[in-house]
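What follows is a short report on a single structure.
One protein chain is absent from this view; the other protein chains keep their places.
By written order: A, B and C. Residues from 1 in each chain.
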Amino acid sequence: MSAPKKVVLAYSGGLDTSIILKWLQTEYGCEVVTFTADLGQGEELEPARQKAELLGINPDNIYIEDIREEFVRDFVFPMFRANAVYEGLYLLGTSIARPLISKRLIEIAEATGADAVAHGATGKGNDQVRFELAAYALNPDIKVIAPWREWDLSSRTKLLEFAEQHQIPIAKDKRGEAPFSVDANLLHTSSEGKVLEDPAIDAPDYVYQRTVAPEDAPETPEFIEVTFEKGDAVAINGEAMSPATILTKLNELGGKHGIGRLDFVENRFVGMKSRGIYETPGGTVLLEAHRGIEQITLDSGAGHLKDSLMPRYAELIYNGFWYSPEREMLQAAIDKSQENVTGTVKLKLYKGSATCVGRWSDHSLYSEAHVTFEEDAGAYDQKDAAGFIQLNALRLKLLAARNKRVSDK
Amino acid sequence: MSAPKKVVLAYSGGLDTSIILKWLQTEYGCEVVTFTADLGQGEELEPARQKAELLGINPDNIYIEDIREEFVRDFVFPMFRANAVYEGLYLLGTSIARPLISKRLIEIAEATGADAVAHGATGKGNDQVRFELAAYALNPDIKVIAPWREWDLSSRTKLLEFAEQHQIPIAKDKRGEAPFSVDANLLHTSSEGKVLEDPAIDAPDYVYQRTVAPEDAPETPEFIEVTFEKGDAVAINGEAMSPATILTKLNELGGKHGIGRLDFVENRFVGMKSRGIYETPGGTVLLEAHRGIEQITLDSGAGHLKDSLMPRYAELIYNGFWYSPEREMLQAAIDKSQENVTGTVKLKLYKGSATCVGRWSDHSLYSEAHVTFEEDAGAYDQKDAAGFIQLNALRLKLLAARNKRVSDK
Amino acid sequence: MSAPKKVVLAYSGGLDTSIILKWLQTEYGCEVVTFTADLGQGEELEPARQKAELLGINPDNIYIEDIREEFVRDFVFPMFRANAVYEGLYLLGTSIARPLISKRLIEIAEATGADAVAHGATGKGNDQVRFELAAYALNPDIKVIAPWREWDLSSRTKLLEFAEQHQIPIAKDKRGEAPFSVDANLLHTSSEGKVLEDPAIDAPDYVYQRTVAPEDAPETPEFIEVTFEKGDAVAINGEAMSPATILTKLNELGGKHGIGRLDFVENRFVGMKSRGIYETPGGTVLLEAHRGIEQITLDSGAGHLKDSLMPRYAELIYNGFWYSPEREMLQAAIDKSQENVTGTVKLKLYKGSATCVGRWSDHSLYSEAHVTFEEDAGAYDQKDAAGFIQLNALRLKLLAARNKRVSDK
Partner (left out) sequence: MSAPKKVVLAYSGGLDTSIILKWLQTEYGCEVVTFTADLGQGEELEPARQKAELLGINPDNIYIEDIREEFVRDFVFPMFRANAVYEGLYLLGTSIARPLISKRLIEIAEATGADAVAHGATGKGNDQVRFELAAYALNPDIKVIAPWREWDLSSRTKLLEFAEQHQIPIAKDKRGEAPFSVDANLLHTSSEGKVLEDPAIDAPDYVYQRTVAPEDAPETPEFIEVTFEKGDAVAINGEAMSPATILTKLNELGGKHGIGRLDFVENRFVGMKSRGIYETPGGTVLLEAHRGIEQITLDSGAGHLKDSLMPRYAELIYNGFWYSPEREMLQAAIDKSQENVTGTVKLKLYKGSATCVGRWSDHSLYSEAHVTFEEDAGAYDQKDAAGFIQLNALRLKLLAARNKRVSDK
C-alpha cells in the first residue's frame, strides 16, 4: 500500500482519535479530513469541531453531521424487521452503526478527493472488520488506515506522552485509565474490558449509563401502544413520530423502567470470546413490540422462514457484512414478508421487562371464527384433521413397519 | 378402520375424559384401559383410580404412574439442550409432554393386548396431531380414537346430558363452563379459549395459576447458582438433584418471582392462529441459565450451527414429530455439541426476570489472555487482523469493481 | 360444502377428463366451463373443443389457450434462477405447471361467474395438492371438486361403462389400459405407474418419448452457446429468442443428444415413495448453462446462500406452495442475486450429457490477475493469508487447549 495523501478520519473529538489525527499528520504527512457524527451517542459535537481546528484541520475539512434519522430509518429499522439477535440475546447495537459511519467516510472521501479513511478501532475487536469491510465494499480502491494495528503506542503511558509532545489537550479525567470501555449510539450503550473482563463476576452498578436498575424503576407498570406500518414503528400512543424520534422516546421509556440490560459473553468474529454489558432500552421494547404485531399479521410459513434465516442475517451484521450480496438477499426476503405487518400492540413496561399484552390490526390473520371453542358455524371441519394426520403419519408408519421388519430378522 | 376391541385411554379422571371413557364403552362396546400419569400437573391421581373403578374399569386395567423423572430427563432436558423456542417465545411446554404420554399408551396397549388408544384432544388443536403422530410412529398398526372428531356431543349441554344419562358424577364447579381451558405439567401451565380469545384484550389476572404477578413478587432480588453437566442442569446452589427435582425447585423459585409468563399468539400446525397464556417459571430460568453456561463453554461454530437448526427443531416438536428421523438427527447434532457444556451460572431473579450475571467453568473457552485490553504477552498478534480483513474483503472488492465497471458502461 | 352451480374444469379432451365433465353435469347438475391449455404437451387443442361441444358445453364456456410463453417466463425461468432440484435430482417439471393451470382456472371462474373449479388428479398424488393449494391461495372462497376422491368409478371397467352410458366416445387405444401414466408440458414428460412400479426393474425403452437413448444419439458432440441476462436465458448461439422458443429449442437439442433422462424414486408430499421416469432435455441443458454462468458472475456469499435456500425452495414448489408467502420471500432473495447473472456459456452436448466447457461475461467476477500462478503485480499479498488463517484458527486452538486441559484432569 502506497502512503495515503488525504485521509478521512472517523473523529469523536476524544483523546484517542485526537492522537490518531495527529499521528496521521506526523506519520504520513497527509492532509486529514475529520468526520464527526451524531448517531445518538449523547455527546455534543461542537467541541469536536473546536478540537479539530485546534489540531490544525482546515475548517473545510471538518464534517459534523446529525445522521440519527438515517441511522434509524435505513439501518436499525431494516434490522428490526428481521427480529435480529446475535447468539440468542444481543441486539447488535454496535454492529449496525459501523456500516453507516463507513458509508459517510467513503462519501466524504469522494467529495474531498481523499484516497484513504481511518478509524480508531483496535486490532482485537470486531469494529475494525466492520469498518473496513464496509469501506472496501463501497470503494474497492480506498486505503484504510487502522493506527492501532500499526503504531507502537502500546500503553497508556506512551499515548499520553505522544499527546503531550503534540500539544493535544488531555481532559483531567482522561489522565487515569477508564475502568472500562464504552461505545454508544441511539440504539445502545456497550461497555467492556477492564473491570468487566472476568465473566464470573457481576458487573458493578456504575457500568450502567442508560437504564436505571430494575430495583430503582417505578413501582407501577406503564402501558404503552406502539403502531407499525410494514414492519416499522411509526407511532407511540397514537402519536406519529419520525424513526429517530420513536427510538429516542422508546429509550426514555425503557430506560426509566430498567429495560434492556444484558450481561453477555459473545463470540467475536476474530475468534475469541469477550464479555460485554449492553443497554438497549428502546430496542428491547421495539423487538417485543415487533414480535407482538407479527404474531397476528404474519403468516406461519413466512414467520418460520424468517426465524430460520435470522441467525445467519444477524451473524452477517455482527461480522461486518452489511454491504454484502447475501445480506441484501436476506433483506429482500425479509422486507417482502413485512408488507402487511401493520397494526398496534399494547406493551406493559415494568421493572426490567417489556411484555406484549395485546395486539390488533386491520391486517390481522387471527380468525376467532376458526379458533373458537364455541360453535364455529362451519368455519372449520374437525374431520379434516383426521386426513391431515393420516397423511402426515404415513411416512412414520412406513418407517416403523420397516424398522420392525428389519429388527425382527 | 375396523372397530376397536380394547382401548387404552389417556384418562385424567376429569369430566371430559370420563365421558369419553363411557362413550368408548357404549359406542364401540370395547374394553377400556385407563392410563393416568403424574407429569407434574399438580393433581392427585388416586381420585382418577376411584372414578375409573366407578365407571366399571377392571382394576387390572387401571394404570396410574408417576412419570415426572422420565419426562424431565428424556424429554424436557434434551429439548432445553437446543434452547428450543417456538416462534421466538414459546417454550413448548405442552408439545413436549405429548410424545411421552403416547409412548406409555402404546406400551400399555402392547402389555394389555389392546388394539387401540384414545385421547381427549379436540379436532382443532395441535395435541391430536402430537398424540397420533407419536402413536403411529411407535406402532404403525395401532388404531387411534379421537372422540371429539367423531361424536355429536358438540355442545356443553349435550355433554352434560350424556354424563347424566350414564351416571357420570359431575362436580358442582363443572356445571357451568370454565372461562378458559387449561393444560398443565411440570414444565408449564397453558390457558386458552373463551375469555382469552380476543388477542387485543389483556388476559385477566385470574388466568395465572403458577406464578405471582411481577408486581406481587418480592422487593429484593434473589441470586441462585445452577450447575450443568453436558448441557443438563444437575444442581442448584451446589446441591445435586434429580432432573424432576431440579425443575420443581426452579418452578418454585421462578413462580415466586413472577418469572415465565407469556401472552402469545401462535400459529397452530392445523393452520389457524390461536392465543395462549403460558406460565413456564422453571423453564424460563433454565433457558437463561443454559444460555449462560453455553456462552463460555460452547464454540462459536457449534453455537451458530445450533442457533440455525433450532427453529426447525422447535417446529418439529411443536408439530408433533418428536419420534421422527429428522428430530433424532438434529438431537444427535445438538447432543454432540453439549459434551463440554459443563459449569455453573449465577442468576438474578427479580420481578419477572431471570438474568445471568456470572458464569464459570473448568471447561471454559473464554480466554482473558486473548481478549484483555491490557498487555497480552503475545497471545494475539493484532497485525493478523489486517490479513484476515483483506481476505474477507477480497470478494467484496471484486464485486464493487465489477459493479462500477458495469454501471460505467 | 354446498353443491357447485358452475364449475371450471381443467379439460384435456381425453377420456378421463371427458368422463369427469359428464360426471359433473350428472352428479351436480351444474354448468361446466372447460379450460384446455397448450403448455407444450405436444397435443392438438382443437379436438378438445370439438369434444367439449359434443358433450354439450356452450361454445362460450370453452376456453382454449396457448400459455407456453407465460409458463416459461413466469414459472419455469424464475424456478431455474434458483437451480431448483428436488431431492438432489428432479427438475420439478410437473410441479411447476400446476400453479399456472390453477391461476387460469380461478381467473376463468371469476370471468364466468363460476363458483367452483375441478381437476382430474387422483387422491394419491401430489397434483391434487398443487392444484388445490394454488386455487385456495388465489380465491379462498372457491370450491374445488376432485372427482377421483369422490366418485365410485374405482376401476377401468366402471369408467368405461360410465363413458358408454353417457355416449362419451372412446378411442380404440383407450379400451385397454395404458401400461403407464404420462404427464407432459414444455419442461418435461413424466411417466409413472404400472410397468414402472417396481423400482428394482429398469424402465423399458418404450417409456421414453422425448429423448433418444444416449446409445442412439449422434456420434459427435455438438457445441452450443447460451446467453443469459439477469439469470434468464435470452439467446442460443447468438440468436435472441422468447422464453418458450428457447426452451423449445433446448428440448430439441437435448432430446437429440439423449440428455435429461431420470429414473427416480421420490418422496411424495402425501407420504409415500413413488417411482417416476422423467425426461427434461431442455431443462437439463438450461440448468447446466445457468450454473456455468453463475460460476463467473455470482459472488460466493450470494451463491452459498442460494445453495442453502434451494432445497427449501424446491420443496415448496414440489409440495404445491408456489403461491405462498415463503416462496415469494425466497424468490425475492433469489431474484436479487441474479441482477448480474449476465453472460454466455459454451456447452458440449454428447450422448446423454450437457457439460459447460467455457463461460465469459462483461459482468464476470473472475480475476485472472488475482488467481494467476504468474507474477500478479501486487494484486494479492500472500502474507495476508497468514493472518487470515491465524484468526480462523483461533477458536480451534482455544478448543484444542480446553479439550486437552479437561482430559488431562
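What we mean here is this: a contact is a pair of C-beta atoms (placed from the backbone, for glycine too) under 8 Å apart; a residue touches a chain by one contact, two chains touch by 3 or more.
For clarity, every value in this text was computed on a predicted model and none was experimentally measured.
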item	value
Selected residue (touches chain absent from view) among C:197, C:239 or C:362	C:197
Of C:28, C:148 or C:162, the one touching the omitted chain in the full complex	C:148
Touching residue (missing chain; options C:159, C:253 or C:365)	C:365
Residue of B:76, B:270 or B:289 in touch with the missing chain, whole complex considered	B:270
Contacts of chain B with the absent chain, listed as residue ranges	267, 270-272, 299, 301-302, 304-306, 312, 321, 324-326, 328-330, 332-337, 391-395, 398
Chain C residues that touch the omitted chain in the full complex	83, 87-89, 122-124, 128-129, 132-133, 136-140, 146, 148-149, 154-155, 181, 193-194, 197-203, 214-215, 220-221, 261, 263-268, 270-275, 291, 295-296, 299-300, 303-304, 307-308, 310-312, 315, 320, 323-325, 346, 350-353, 355-360, 365-368, 370-373, 375, 380, 382-386, 388-389, 392-393, 396-401, 404
Touch list for chain A against the chain that is not drawn	299-301, 340, 362-365, 367, 370, 380-381, 383-388, 390-392, 394-395, 398-399, 402-403, 405-406, 409
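In the analysis below, only the chains that are shown with their structure count from here on.
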item	value
Per Cα centroids, the chain farthest from chain B	C
Equivalent interface positions on chain A and chain B, same or different at half	same
Averaged-CA centre spacing for the pair chain C and chain B, given as whole angstrom	39
Chain centre separation (chain A, chain B; CA means) in Å	31
Multi-chain contact residues (two or more partners), chain C	299, 301, 391-392, 394-395, 398
